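Left out: one protein chain. Kept in place: all the others.
Read from first to last, the chains carry the letters A, B and C; within each, the first residue is number 1.
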């Protein structure tokens, strides 16, 4: 099955694209997609502890099992605006 | 000497004018002007405990002694807007 | 073009955009960061007050003293929030439902100050500005009176700070 991967901000810079399509086996989780992405783009590994995930534009857990045609997004921490004070 | 008396809101309604000029003796206080006004317009007496006073557009005490040409204003409680909540 | 006064009592319709430009274009006291936040407040003539249906309102001010009250509030704000910049206009005369009676804008580098100072400003206006409100109903009218607050009353200032959450 095929999934659409979306990355943002510095993740996007490192990956060099906003979207990637990947063919993956049935039963693949968001976590597995991320791990494959880290293998392909080792510089994103620093985000492994801080990214959020969304599947089809809904926040989701990394353990979520994907379906054919799903859009999985990896979101770096949001800007949070100014520092306190 | 002559002073200019200014009244507002319901005080103005009762007095029937926004301004009054009155000739008063030297040494007259804002309090005395108010007392004379109460004598002239008894309905304003309910405000004796709640008015503020200004002399020449500065808040002042009722004991302030007026000078010739002074503007003395009697201010009912301000609207305060909505009630709490 | 003449700049708009930051503080005013006016019979004209209030213009929020003009007030925002007024504080936004103005240099911020410490000049160090620039404007990052603009908090605004509009008070409108509400259709119902204390359960009565309002037809229109009339605001009356002792204008020179009201302006001095606004200057006082402006000074109090700069004293507490040195990088904040206030614009404060109050309308007087007859206003109908939905019209804006008071407009307050505070610009500052950070949002916490803009929110707090704008809330403080409206509380202080309600406390100390010599502006009275007459409500007209279908069959009558009434002057709305409240507490008289001495501008020097420290407890009232504290209450305004408390409501501004500082």
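Following the convention adopted for this analysis, contacts are C-beta pairs under 8 Å (C-beta built on N, C-alpha and C of every residue); 3 or more make two chains touch, one makes a residue touch a chain.
In this text the structure is predicted, and so the values were computed from the model without any measurement.
Screening C:9, C:22, C:87 or C:122 against the full complex identifies C:122 as the residue touching the chain left out.
Among C:42, C:55, C:78 or C:156, the one in contact with the hidden chain is C:42. Touch with the chain omitted from the figure is made, among A:5, A:24, A:37 or A:73, by A:73.
In the full complex, chain C touches the omitted chain through residues 16-17, 20, 24, 32-49, 97-98, 109, 111-112, 114-115, 118-119, 122, 163, 165.
For chain A, the residues touching the absent chain in the complete assembly are 6, 8-10, 12-13, 50-52, 54, 57-59, 73, 75-83.
Note that in this section only the chains that are shown with their structure count from here on.
Chain A and chain C have CA centres that are 48 Å apart. Note: centroid distance chain A to chain B, computed from Cα atoms, is 72 Å. Shared interface positions of chain A, defined as residues touching 2 or more other chains, are absent. In chain C, there is no position where the chain touches two or more neighbouring chains simultaneously.
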